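First comes the structure, then the notes that go with it.
The complex appears here minus one protein chain, its other protein chains still in place.
Labels run A, B and C following the written order; every chain starts at residue 1.
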Amino acid sequence: MAFAFTQDQDNFRHMVQRFCVEKAPTTETRKLMDTEAGYDRQVWQLICGELGLAGIHLPEEAGGSGFGAVELGIVMEEFGRSMICAPYMGSIVMAGTALSTCATPSQQQRWLAPLLNGEKIAALAICEASGEFYSTHLHCTARISSEGWQISGEKRFVVNGKQADTLIIAAATDNGPRLFVTESNATGIDIQQVETMDPTRKMADLKLSSVDAELLGQDVPIDLDALQNLTLVALANEMAGGAQALLEAAVEYTKLRVQFGRTIGSFQAIKHKLADLLLIVESAKSAAYQAAVAFDNKEDVSENASLAKAATSEAYLQAAIDCVQLHGGIGFTWENDTHLWFKRAKSSEVFMGTPAFHRERMLQAMGD
Amino acid sequence: MAFAFTQDQDNFRHMVQRFCVEKAPTTETRKLMDTEAGYDRQVWQLICGELGLAGIHLPEEAGGSGFGAVELGIVMEEFGRSMICAPYMGSIVMAGTALSTCATPSQQQRWLAPLLNGEKIAALAICEASGEFYSTHLHCTARISSEGWQISGEKRFVVNGKQADTLIIAAATDNGPRLFVTESNATGIDIQQVETMDPTRKMADLKLSSVDAELLGQDVPIDLDALQNLTLVALANEMAGGAQALLEAAVEYTKLRVQFGRTIGSFQAIKHKLADLLLIVESAKSAAYQAAVAFDNKEDVSENASLAKAATSEAYLQAAIDCVQLHGGIGFTWENDTHLWFKRAKSSEVFMGTPAFHRERMLQAMGD
Amino acid sequence: MDNLITQARQWLSENWDPDLSLVEWRTKLAETGWATADWPEEYFGKGTSAEDAAEIAAVFQEMGIVGAAQSGVRMLAAATLLEHGNDTQKRKYLKRIITGEDSWCQLFSEPGSGSDLAGSTTRADLKGDEWIVNGQKVWNTSAHHADYGLLLARTDWDVPKHQGLSYFIIDMHQPGVEVRQLKQMNGHASFNEVFMTDAVVSRDNLLSEVGNGWQVAVTTLAHERRSFDRIRGGGSLAEQKGRIYDEYRKELEIDNEPYKWYPQRAGRVDLILERARETGAINDPVTRQEIAKLLIMSRSAQWTAARARAAQQAGKPQGPEGSLGKLAASNIARLAARVHTDISGADALLTGAASPHDGIIAEILVSVPAVSIAGGTDEIQKNIISERVLGMPKEPRFDTGPFKDVPRNSVSGKWGAS
Partner (left out) sequence: MDNLITQARQWLSENWDPDLSLVEWRTKLAETGWATADWPEEYFGKGTSAEDAAEIAAVFQEMGIVGAAQSGVRMLAAATLLEHGNDTQKRKYLKRIITGEDSWCQLFSEPGSGSDLAGSTTRADLKGDEWIVNGQKVWNTSAHHADYGLLLARTDWDVPKHQGLSYFIIDMHQPGVEVRQLKQMNGHASFNEVFMTDAVVSRDNLLSEVGNGWQVAVTTLAHERRSFDRIRGGGSLAEQKGRIYDEYRKELEIDNEPYKWYPQRAGRVDLILERARETGAINDPVTRQEIAKLLIMSRSAQWTAARARAAQQAGKPQGPEGSLGKLAASNIARLAARVHTDISGADALLTGAASPHDGIIAEILVSVPAVSIAGGTDEIQKNIISERVLGMPKEPRFDTGPFKDVPRNSVSGKWGAS
């Protein structure tokens, strides 16, 4: 795709869409978000197995399907639209990509393969303090001794951290930041699920004291910032899908709801708000799609990833605010589904960096 | 007034209002804005003489009427509403206040009295480069010798600079910034009227080379920043008046204009835009009024002046944008009066500092 | 007037006893009229002006003395009864409103008629001496504690909508009335749904006349609007000791429960600078701009409200300032949520105990959407402002014929996700 999805990509999207409609109605989401795991193991097996979505964007050598960020974007957009509860962001997009990028073939065999077939869940821990998703100065440190590497420090906002069997951890070494891998039940790891606004995306804080871990790949410099770009692209596409779902819900509801003897969707103020929202949502989709294309083409990746994150965050939040408002009182109730997207929108806005952060990052990536 | 104008103040406003309606219809404004002087001498005589508006806010010792910023604000609001062409901002608010604040009684007799009776026009020159209205580091310098003070340097955005008989100039001395006064035809002064977007407010650039000038008052430190606050208060009230005029014009026009068999003012999108605008304009008025009260009470003057400047700038511009839009094509024509206010709004937005500058100045004045 | 205040002071100092029970004390108040002085003398008041009553209330405040039960819907019920009730109704209900023995709720909004209150489809049909009520109400604050409800129901479907409504007092303790708490997206449950299935209202409990319900409801709504800004709670009595104070605090706690998230709903502008200093965001030029924008908006709105009050006190005709507060509040709350998010950064995605400031930040973020909906959406406010203040032409109407022919929502029972 340059600007239009291919027929194959459209078909792929419809397949994912049908799956979500069937397997992830919001009744399921509501059930799962209240569990500690936060996902359904059978559905996850389907996603990794039958549907083959787990390694969609990873090279075939790494056990993936050899597609790219565009196809991953399609998955994320549909997942964001349906609000499916699955550890896809944490285990596949974040940890899976990190393993595929940094691990040796034998490490991939050991750590990545079980993620892609759904046997295990992994999480990627980079961030240490509020907002420091891109810090190059890590406080979490790894020391080598005769017995191997040991990591100590703290990590925050680790997606699927509590659910993970495997943890990928960024830590500072004397030679710069490196990624390490360990089992989550290793001695010295304390994992606390944190209460997040959006219960459909589980996060945890980690405390690590002298945890034995294995260095991923060779002892060569890694660019954590660049590694984060795929997550941003995935997140942007997920947010575009969420915004789309909210727009659709608002349109549908205002066409049905009657006040003063007419559907509220016939009131010009509401029509215009929806027209504005359509523009916002379509613009966000453009930005999200383009970020995926740029990622696959390796062109201005950071610039486009940050642009997309900023654009889709703002659009998603606006769609959420408008969708609640257009539902009126009902939109503020727990029973109505709007708040599921509202909370996802609100938390995605700041996860991996605020819109203001990404606007600045975009300009810096442009060289300005 | 704390929050309500007194009966006397209301009466005063109506007097100014009636005067503007009679003497300053936009047909006059359009005529005067194309002249070099930019104002009507007879009308100016009435303002200074019969109406007694020239020294409204100055102490009686300085030849003023002994009222305060609230009364000055009333004048400015009505002047801004009517778009009258008069050198009130330059000669009275800026230069007059500077003379009243800094000059000795005998200097006031010589330089201020002719301003207040309308015989002469003065201008205040502080700003030196784009946006530097509050610079404490002046490049324009004054040197003393046996023959007195001599000033050299450049000044920009001098309101009524080309029309002025008298110039008040801020310049750096070895002991810090001081104000000086000189005749505008003194040797070494080059005054160029600059082309501004808003032809109803004339401005000039000055070049000064070794111009003989008289030090205003004693050789004591002056706080230029504080001196600017009254101008900000006046400007804010003028902008509130302009915004009000635009709101009224938009309401009136949309009630008359028929499209699709109904007045466009019956379309909900237009009604809601006007409701939003009313809130914006009333909020701006509140900010402008409160800045005047704070000035008179000497309470948090800079904070409130900057708050009002930022608030009224944004409101005025929004009102101008909306008013053009609600007029449709007609609003974009020269023949329609909306553009007079639009251009005043646009240039007042950046004159004396942009809204962003004043938001920052406000927080700093609060100690944050 | 001065005389009245002196009398009040004297009576209070002679009679006040913090060891009485709430009901004992308030019964005295009702019998003498001191707590509700502007009510008529024949109905537990002293027939004073509203201003005098306010002065007397100030004496209660000053002396630290508990007054009539004020909270919840009680005073709306009283005002409506005083204006539209008959003698029997006033005698029966008003005293127990003062004593707090009865609590009340409002049964106006319905799932199908939120913005359009007069589009109510809850029906009341006269069978013999009783009205039989069927339908569903919603957004009924404190209905689960209420003894009586102020009920708006349709009694005539063949006339235009405003003309077919009647206004009743309904006994909430009966098998035909089921109250369910309604959970909100912020986790609180401040409102109820009330289901009425062949619920019974005796003929005596019709207020005013059949078909006159809308006019009566307008009285209730006007008083509701007036109480919009009133400060809730009774801070000054919070520290006092004595049996009556304990009972009073308990009453307040129950009555104020539904409102405890309201400060967060408004955006907590008061916390902005503190939080910005705490997180260091005060040093970020971009956040500083947003903070300043918010403070400007919020202060301007306060000043506009003060202008409206000052003009009213000066006896000037109401200007546009008066109608703008609610719309301003929506804008402020929305912007405040944004600024709190900027200030908190990634911590803004936390909730509960993990969220900054004891969870207040998260509660702000998921509560502000209510401001622009509750008590009339922004859209309704803008209609009102444009039509009543700016004099813009009204929307064309599609609901002026007999109500039975007016298009309305088919949903009458359950309403779920779109």
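As a working rule, a residue touches a chain if its C-beta (ideal position, glycine included) is under 8 Å from a C-beta of that chain, and two chains touch if they have at least 3 such contacts.
Since this is a predicted model, take the numbers as computed values, not measurements.
Participant: Under the definition given at the start, what are the shown partners of the omitted chain?
Facilitator: Taken over the complete structure, the missing chain's partners among displayed chains are A, B, C.
Participant: Which one, A:117, A:192 or A:263, makes contact with the chain that was left out?
Facilitator: A:263
Participant: Please pick, from A:246, A:274 or A:352, the residue that touches the omitted chain in the full complex.
Facilitator: That would be A:274, which touches the missing chain.
Participant: One chain is left out of this view; which of A:287, A:301, A:321 or A:340 touches it in the full complex?
Facilitator: Only one listed residue reaches the unshown chain, and that is A:287.
Participant: May I ask you to list the residues on chain B that touch the chain which is not drawn?
Facilitator: Spelled out for chain B, the touching residues are 26, 127, 130-131, 133, 156-157, 194-198, 203, 249-250, 252-253, 256-263, 267, 269-270, 321, 324-325, 327-339, 342-343, 346-347, 349-351, 353-354, 356.
Participant: Since one chain has been left out of the picture, which residues of chain A touch it in the full complex?
Facilitator: Missing-chain contacts on chain A: residues 2-4, 251, 254-255, 262-263, 265-266, 268, 270-272, 274-276, 278-279, 282-287, 289-290, 307, 310-311, 356, 359-360, 362-363, 368.
Participant: Residue by residue, what part of chain C touches the chain that was omitted?
Facilitator: Contacting residues on chain C, toward the hidden partner: 284-286, 289, 396, 398.
Here, only the chains that are shown with their structure count from here on.
Participant: As a quick test, compute the distance in whole Å between the mean CA positions of chain A and chain B.
Facilitator: Their C-alpha centroids are separated by 53 Å.
Participant: Return the residues of chain A touching two or more other chains; collapse runs of consecutive numbers into ranges.
Facilitator: 267, 269, in rising order.
Participant: Would you please write down the residue numbers of chain C that are in contact with two or more other chains?
Facilitator: Counting only residues that touch two or more other chains, chain C contributes 379, 382, 395.
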